[in-house]
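First the structure, which I've put down as structure tokens, then a few questions once you've had a look.
Missing here: one protein chain of the complex. Every other protein chain is in place.
Order as written gives the chain letters A and B; numbering starts at 1 within each chain.
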Amino acid sequence: MLSFILRRLAQAVLVMLVVGMGAFSLFRYVGDPVGNMLGQDAAAAQRAQLHADLGLDKPAAVQFLHFLGHAVSGDFGVSLRQGREVSALIAERLPATVELAIVAALIALSVGIPLGVYTALRREHWDAKLTMAVSLLGISLPTFLIGIVLIELFSVLLGWFPSYGRGTTIQVGPWRSGLLTVDGWRHIALPAFTLAMYQLALLMRLVRAEMLEALQSDYVKFARARGLPDRVVHFGHALRNTLVPVLTISGLQLGSLIAFSIITETVFSWPGMGSLFIQAVQFPDVPVMAAYLCLIALVFVTINLGVDVLYAVVDPRLRVQAPAPEARR
Amino acid sequence: MPLLEVRELCVEFPTRHGTLRALEGVSFDIAAGEILGLVGESGAGKSLTGAAIIGLLEPPGRICGGQIMLDGRRIDDLPREAMRLLRGRQIGAIFQDPSTSLDPLYTIGQQLTETLRTHRALTAAQAREQAVELLRRTGLPAAQARLSQYPHELSGGLRQRVVIALALAGEPRLIIADEPTTALDVAMQAQIIRLLRGITQARGASVMLITHDMGIVAETCDRVAVMYAGRIVEIGPVRELIDHPAHPYTAGLMASVPSLADAGGRLAQIEGALPRLEEIPSGCAFHPRCPKASPRCAEQRPELALVRRTRAACWWPIVEGPVR
Partner (left out) sequence: MKPRLTTRPAGTGAAPAARVARWRLLLGSDLWHAFVHSRVALLAAAVALLCLGGALFAPWLAPHDPSDLATLDLADSHLPPAWLAEGRATYPLGTDDQGRDILSALLYGARISLMVGLSAVALSVLIGVTLGLLAGFAGGVVDAALMRVCDVMLSFPPILIALLIDGVGRAVFPQARDVLAFAVLILALTLTDWVRYARTVRGSTLVERNKEYVQAARLVGVPRWRLLRRHVLPNVLGPVLVLATIQVGQAIVAEATLSYLGVGVPPANPSLGTLIRIGNDFLYAGEWWITLFPGAALVLISMSVNLLGDWLRDALNPRLR
């Protein structure tokens, strides 16, 4: 098991290095690296100094190492658009995105998994079929459209929820949280639902498919043949086997939630990293893009690693490296 | 009174080609303590018969006629829950592939105790004790240690023993064994068959052994039924059927099993192939392939009738001389 973790860790580091190279190329070759660090309005003397400091005349490998050094300490230079340090910008906006992603993930899991189980167990029933049809809508509708429709319905027409911003937030140490006030929750409701919708539909369909497959398996047939009650067969055996791949995929989906937040944050004017990134792409603001890339890569790689470890913990077949030798077949 | 009586059982499947009859007029008995073999080619309907008896026919398949009786009481029309109570306690089943019959996420011990406690009121400790005892009876070495192992940690032969232990946990009186040795190698096959025979004899349980391997049938069974295209074409004591087959299909089957005695000759074959469900011939289903077919065979379906010492469904059964 330990060797497994070490191998995955090595892979993770490799991926981060590759991403780092990508970000470095972005930083160095796209646009003006000196301008990236100092901002557009720096004096000529400062620029010349930085040019020498950055070793921009040194070989690329050396520059890459410099970049890595800066990156690891969180220094990505200065935003071209806003003139502030990128690291400060990101730190400011991180809590908004993280809270949004977590609330959306909770919604997707707590609604998606039970619905998936239900539609699998009661396959021929009309409400199961209806739910499947609605889920198709869920994965066909683009996220931004869902957001617009929700705004139109719940904000413009009904006036139940606000349609932009985070509302009242409270600063807890370095973290500005919107989950500690009722107003904050009212503001996060629509964006979280919008973000969750696609994942929810996807999860529901996945759980249903895996559950149906589990229900057809030999071990379920044998369990029934032994006279085990339906409840035990469905939930103890079929569901447990279903959840193994489902939970791991959900873990991976958490990462994509953070990516999809880009769209949701734009629709709801949510002051998170996603909207920061969009503005960077529109401008184009290269340092911010490079920083976002590295951060997202880090998040993904960590999540992937965590999911792999989780898989090994949950499925006993993965714990043993070599299965018992088979009798000659 | 026989333990199990099957009368005129028929099973059908609605498909887009129309409703297909997979089993037609299947009738046989199994006495207490007897081992009945059910043989035939793949697709003849053997597994379906077993599934119908234990009430695990997969939809859209359904029983469309006939009766199944256990101890004289009908069980084919029982409601779901009543049928479930029979399973494991009166009728047990084991299937072909031991590696997929066990839930990979639970230890052997957990699966055994779960089954034991479903059938009887036991504490966890009592259930574990009985689980070890069950495993010992199947000849599994180091039974105590196995409780905490997972299925994938055992080899195929050991897994099948665990499967048998699980099937016996509720002490059923009839066990439907669907190709229990097909997925194992030859050495393991012999052991498993001997185990099955020993255990059932010790407890007076009956076995319905579904297989396509005549060798196993010859060694293990008391009586054997031969199936063809969803019908039973011959049934009788094992020695009689093998030495004096009355139905041409059975004769063909016996002749196609090579023996050391006629080594070197061509392998005997039955011409043609099993008919598809949509195209089952009228009258006797075997007539297109039968060397003795007559016009009557194409028009009228023969019923099982006593011929010498076995019962065969044929208008022109073989009545003289041994085949071999």
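What we mean here is this: a residue touches a chain if its C-beta (ideal position, glycine included) is under 8 Å from a C-beta of that chain, and two chains touch if they have at least 3 such contacts.
This structure is a prediction, so every number in the text was calculated from the model and none was measured.
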Touch with the omitted chain, as defined above, among A:Leu106, A:Val281 or A:Val313: A:Val281
Residue of A:Gln46, A:Gln82, A:Ser177 or A:Ser256 in touch with the missing chain, whole complex considered: A:Ser256
Hidden partner interface residues of chain A, rising order: 15, 18, 26, 30-31, 136-137, 139-145, 148-149, 151-152, 156, 252, 255-256, 259-260, 262-263, 266, 277-278, 280-282, 284, 286, 289, 293, 296-297, 300-301, 304
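Throughout what follows, only the chains that are shown with their structure count from here on.
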Gap in Å, rounded to a whole number, between the CA centres of chain B and chain A: 52
Residue numbers on chain B that touch chain A, as the complex places them: 54, 56, 84-89, 92-95, 97, 100-106, 114-115, 118-119, 150, 152-157, 163, 166-167, 169-170, 184-185, 187-188
In the complex, chain A residues that touch chain B: 217-219, 221-230, 232, 236-237, 240-241, 244, 315-317, 320, 323-329
